[in-house]
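Worksheet: one structure, shown below.
Note that one protein chain is taken out, while the other chains of the complex remain in position.
Moving on, here comes subunit A:
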Amino acid sequence: MQWFDALIQGILLGGMYAQYALGMALMFGVMRIVNVSHGDLVILLSLIGISLASAWGLGPFTVMVALVPLAVAMGWLLQKGILNRVVGDDPLPSLIATFGLSLALQNLMLQIWSANSRSLPGGGIESQSVQIGGIYIGLLPVIVLAFATGLTWGLDLMLKRTRFGRALRAASADVEAASMTGINARAVYASATAIAVGILGFAAVFQSLRSTVAPADGGAQLIYAFEAVIIGGMGSVWGAFIGSMVLGISQAIGFRIDPGFGVLAGHIVFLLVLATRPQGLFGKA
């Protein structure tokens, strides 16, 4: 029972990680960019959300309605202003640029919000739970998992079925051939990053509901997203989702073995996958 409980809690935790990992998988899949500032963007959006909530007394889902469009705009600007200048065959320039951005964002957040931890008041949903067969299941984690599943499903459908999705997959397969077919790769990239960061608008609300956030917290979120993407297989949307579940379950089981071992168990599974199946569970060799 204890292990079944760990499995359930792990899957629910995976729902949170999936919301970080989707955008990272998208950006890596299309542009081969590892966005080092990914976690800092979640924190920045969280802090903006918390400030909005306290200034106007907004509920979490109203904050979400404001935050997601803001996140989309931030992603679009990030690509247009910075990443389109450094994207290319060489992964180093974009790595350096996003690393620099990460440092800049952290300092900016410290200036504005100080180093204190804050969280978003959820009006009670963060503490509600139901008991099913001896296992307590939190309402918020279930909502998080439902959003993660919906976002993954929607993103996958968009990639498969829409004009934009086809252009994005084409640019990801061969950007030069895509331009020879009339695709403006930079415009496609801007939309891809807008979506990737837009998803972080959802993640930010949930992250700040389920725990506290402080300006220096971005690094951990980046690592979890990165590990989930690697475990699942770079550049695949459902792969990132499953990778997030594997990471969440590993951490939950590790936590049952020893509370200090939870996060480390996730790192170990990540390293095992990297060593034995570097293309990820769902990646092509």
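Note that in this section contacts are C-beta pairs under 8 Å (C-beta built on N, C-alpha and C of every residue); 3 or more make two chains touch, one makes a residue touch a chain; residues count from 1.
The definition used in the following text is that contacts and distances are computed from a predicted model.
K.L.:
Missing chain, UniProt name, options "NADH-quinone oxidoreductase subunit F", "succinate dehydrogenase", "ABC transporter ATP-binding protein" or "Glycolate oxidase subunit GlcE": which is it?
P.N.:
Going by UniProt, the chain not displayed is called "ABC transporter ATP-binding protein".
K.L.:
With the missing chain put back, one of A:65, A:173 or A:271 would touch it. Which one?
P.N.:
A:173
K.L.:
Per the definition of touch given earlier, which of A:183, A:216 or A:264 contacts the omitted chain?
P.N.:
Spelled out, the listed residue whose C-beta touches the missing chain is A:183.
K.L.:
Counting contacts across the full complex, list the positions on subunit A that touch the omitted chain.
P.N.:
The missing chain touches subunit A at positions 163, 166-167, 169-170, 173-174, 176-185.
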